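Let me begin by presenting the structure, written as structure tokens, before commenting on it.
For this depiction, one protein chain was excluded, whereas all remaining protein chains were kept in their positions.
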């Protein structure tokens, strides 16, 4: 990122008009137009103990069961009106079977087929859908190795937004976004831009290494994000609540159930996205974010926010340390046969290494550099030493 | 609305796929395509005492001054990145000078000109814009008598979302929507559909009389709504907060300033939109809503919600009475010369008359009818008698 | 109240050191010392349909059943560690059987017997208690006609404060206070002072007529209040929540259950006590307040706050109208035989009459008088005309 493209804000990050990300090894842009994607719609998670996972998502997190059988549970949050926004499917290896997006029209499925076929990807279409409640669908192994799904036809169910008698203190209302781990973030970002996504925020260093990028179709900060790391893997799936106290209530409840070890990171305020967050780990270790209150990004000239990787408030606005597992652990993703995709190592520098590792550094105030990191937390911030 | 189009939900309202509104006296659909509107962007309000209005919007409500001179104050909320989302202009008569919408591209202004010209509307275009900070703009007197503006070019300013040092307890973050008063709601709705809006909710009676309709471009419940009444007039402009306590804090502050008489209605929970709300009146009587937490409506098959006008929870989910002024009072709107538009009386039944008036009725539980209205509030609910 | 005793605050009310209330017809002060009362502890409510009342308090409000049988349900809020803080008992007439207070020591029961005996009151003591879970207790018909109970011995049960898995969005945590209706407020206040209560706030007019007074043992704004009106009757019993959104959640849930007609007044911010409030009516019409966030009053020189009865922010800091039923309706109270006490009419002016009645007036800003009442609410504020 060259300095003259960007403007320093009074909050310490930069804004620019174009996503300041350059891909050295781009995937060629297909000549076929991309499908018109509305939003991230649901994730299909393979879980190893269906009843234990159901207990976590239904009894603890309060998702609503739309439909279930011996092998599958279809869940939705309170404001959803399509059949489900999370599917739990019993399987031998914990993994993600599909990142599923809704497209605007049935014809967009034809576009998806053409788009990915031109890219040489494996593409499978089923008129009857891959999961209950969803009609005609296309699944692909995308050029980054992720199992993506597209659909338009779907069964409508009642939106329970007004059913306050069903709300719990930590009520989840929407599926907000996915987050994917991939070794080469610029390459992945450029591909997603070809698919019609717009970058809203990213993390870079002065040399232009990109550590993560957020991108959206619906006008929030993201429908998915690309996090630099060994991949393809799934970093997390995020549901939103109405208010911050709802997120605190989930923590309180986990404490009461003596399940506080499900809390991996947070709660806290993100720098990136400005949202309030919490990261949980489900019984298989799949990471679930609870998220609320990012901002509107729907204008075509919405400023792209770029954070310095050394800014200690980028990941947590309050400067609380990121636990190492959050950087290193993620879920496998499956190919269309249900076999886990091989994980390829990141070769660029890792965000953890350059910030909390032995040679890395972070700052609270750029002009003071590392000296502005809180003394009392230096142990935690230097945890990288132990890994 | 015929009964077979709609499905009764467990919350007491109906959902259907198409906006179940029929216009008897439609405005012809132009052959020219509509401009691609992104969102409601700002309102230009004429105020009679600029300093007094500034004090209200800046000192009390906490909006940020982007730029101001002797005659005009340009304001924005904390998450806005365009120059302003409210303009106060000094003038002799309190009124609305423009309902301004942002369009996707500069070319959409040409479309706006063609669209309204074909409708025989007065159209004015200024390359330099009508207000500071906005470039090439089109203003029209629309077929319903409202002064609409469209623009794309705009000065960017810093989005202050991360500047928590500037937040007040009642911090306003976004412009959410407009609300317009018009005598013939079906006619107005059909016209707005031609302009590319989608209906999300409406209020009807069994006979199909439509009392109000909500419609959107951005994927929230509305960018504007049409409220049945003598019009064209402006019912309110709405800003959103992050959480409900922010709205309560505004009330608390108005009490502390001995300005509680600025509170007209609420706070409360809407039935329509499911949002939490408060209505204030500014020093000229312009109505400002503070609003938070409606739901995502961006899918093309988003279910349209239809409320029975006699359902006492449609306007306030808690059944609290709507103050009569809320139904009857509204702001004048100006033509492009700055002259107030003549107000035409509504001829259909008024919502107030059919619900709280002498012959009207409401219910809490449909099966129990009027008997399910709280005894202790019958005085308030029958206020119509006094008017 | 003479002007020189009181200091006008910047918030519009007055403070003084001594409760500025003079009783013209005082009850003589007993020579026997008063028992040392810790706090209001529970109310025994007679309800006409036990299952319907149970559904309201347990299924809707979420109180916990400690113990129940065919005729009685013993309930407690989440932070209570004594057996119950509400008893529902089936009976032929809806009424209050006991306002029950906990005293510091077993010996305080002897003091209570002596204190009330000297006053000529009917006194009954039962070593085994009057309700399950409570030991040695004294019940009296007090000089104002109310059935008061005192006890020390009680069964401990688990305090469920940490059991966030049991919390609902509107979780009730403590019993906060009672509120009693009595014709002669100064007389009642003087008597309560003899019983060891301290006045924290009151409402008066310039002539010294006292409309209501709040008084405490525990260091909150009150354990009970005396409201001027036909009495002895019970105005309400109040439970507290942790935060304001909990109170809003109760309203939302009542809407979802189509029970919004249970909401009588609010939610709102009190002037008196500065607490956030909501008033509900249970299936028998017993009034229940939900209350949160008053202030510490435990210092012996805690300033007494006196509100002008014409200050429209005294009852609702936001100036929202008080519904007439709130002034006029209240629950009967029983004598020790279970017979309703005869209700004696108030002879002093009523608060409703002097504020919203035909000849009454209120103001938002004292210097502007009635002119500072919001125009748009004059119908509501003058509802008194209709009664």
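Per-chain residue numbering starts at 1, and chain names A, B and C are given in the order in which the chains are listed.
To be clear about the criterion, a contact is a pair of C-beta atoms (placed from the backbone, for glycine too) under 8 Å apart; a residue touches a chain by one contact, two chains touch by 3 or more.
All of these numbers come straight from a predicted model, not from anything done at the bench.
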item	value
From A:200, A:241, A:312 or A:341, residue that would touch the chain that is not displayed	A:312
Hidden-chain contact residue, picked from the options C:24, C:128, C:299 or C:337	C:299
Candidate in contact with the missing chain, chosen from A:6, A:177, A:269 or A:310	A:269
Omitted-chain contact residue, chosen from B:165, B:337 or B:367	B:165
Where the missing chain touches chain B, by residue	162-169, 171, 243, 245, 249, 252-253, 255-257
Residues belonging to chain A that touch the chain removed from view	11-12, 243-245, 248, 251-252, 254-256, 258-264, 267, 269, 271, 276, 281, 312-313, 317-321, 323-326, 329, 364-365, 372-377, 379-380, 383, 386-387
Sites on chain C contacted by the missing partner chain, in the whole complex	9-11, 13, 15, 38-39, 79, 81-82, 102, 104-105, 156, 158-159, 161-163, 173-174, 218-219, 242-244, 271, 274, 293, 295-296, 298-303, 317
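Here is the rule we use: only the chains that are shown with their structure count from here on.
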item	value
Inter-centroid spacing, chain B versus chain A (mean Cα positions, whole Å)	34
Inter-centroid spacing, chain C versus chain B (mean Cα positions, whole Å)	41
Separation of mean Cα positions, chain C and chain A [Å, integer]	51
Shared interface positions of chain B, touching two or more other chains	11, 243-244, 271, 317
